[in-house]
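Okay, structure first, notes after.
In this view, the complex is presented without one of its protein chains, the others remaining in place.
Presenting chain A:
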Amino acid sequence: MPSESFDELLKRDALREKDGFEKRIKIRRILAGPGKIIAIPYVVEEKLIHGDFEPTGEHGQDEAGRGEGEVGSVVAEIPIWGDEGEGDIDSESDSNAGDGEGSHGIETEAYQLGKELSEKLKLPNLKDKVKKVPTDEYIYDLTDRHKGSGQLLDKKETLKSIIKSNKILDRLDENNPDMTNLVVGPQDKVYRVLSRERIWKSQAVVFFLRDYSGSMIGYPTRAIISQHLMLYSWLLFQYEKLVIPRFIVHDTVAKEVSVDNYFKVASGGGTLIPSAYKLINQIVEEENLTRDYNIYVFQGTDGDDSDEGELAVPEIEIILSYVNLMGVSLLGTPYNEGRETEFEKYIKIGRFIERNNIFRMHKMSYRNPSDKENEEAIKALVTSG
């Protein structure tokens, strides 16, 4: 057992500041499957160690490989962000993500994070606009495996079991396997079990929207991902886990994507922000979301836009007519530092800032933001000024 509970560890960490040292416990959010995130605490022990990046490229830039191919040929491609264990999407999130195995309790952790954030940052509590609706749903419980009977045949496990049995029975010639000769016993069939559970239908829909054009590469994207994960946690806490997240990315064209893609997909094109607003309005209208749901829109952008407000302002007006809150993180990039962006210009034109109860914007400069700065950003977005 650890000698101290997590609460005690957090208290100890808080005491560090009193003693003249910086806090050391940090929280990292990692993607743990579609729509699911967890928060994990970690401590980096600071030591005098060698760094990774050297401009000479002489140390540690290359890695080992094995297989066929000519020198110069490409053997694999990886998305420009994600997969690297850097930033807020940890590499641990990639293994098994989406397999569903062992997915219990994930949102509990995100919920806990939301609770902690609420308390830590003194974030406001929200009011429901509509009543909750109970519903029965099938929960696909992957940890229960039954031999012999069940609802869903686990083909991989069944095949393994058949091979094992036939091997024991000496019916499988390794050098010349004959699949037609295999016997299949009832106990070889492995099933997974579906169980009926009553759950409460989600009461909030939150649209996460980010610019994935070329200018957003690097710190801005990482900052948005971090902030959006925290906002999702906060809403999970606020709505007792009853939150449906929807993810939208845009360059000149907007599209709805899976959570996985939201955190990884990259484009290289220009930017047309209103395309995303239009898509959100379309979804809200077609699915009649305003009737049953509290709606939130959180946007991450560098403010770069080919529209000067003619298209965006009317769409934002529509969004503000139904949302509980729209929060925009405006990220600094090397291209927009020190100047007013198109986005800021038309936000002024629409006088949206004055509608502080439903529209908020937070601007950050171009650099790798710390956890604290990201927390400050979400505080600015969800706390009425």
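Assorted remarks:
What we mean here is this: a residue touches a chain if its C-beta (ideal position, glycine included) is under 8 Å from a C-beta of that chain, and two chains touch if they have at least 3 such contacts; residues count from 1.
The rule we apply is simple: contacts and distances are computed from a predicted model.
Matching "SpoVR protein-like N-terminal domain-containing protein", "Imidazole glycerol phosphate synthase subunit HisH", "ABC transporter ATP-binding protein" or "Cell wall polymerase" against the UniProt entry of the left-out chain gives the name "SpoVR protein-like N-terminal domain-containing protein". Residue-level contact of chain A with the missing chain is found at 1-4, 6, 9, 12, 15, 19-22, 24-25, 32-33, 38-43, 45-51, 54-80, 92, 95-96, 101-106, 109, 160, 163-164, 167-168, 174, 214, 266-268, 334.
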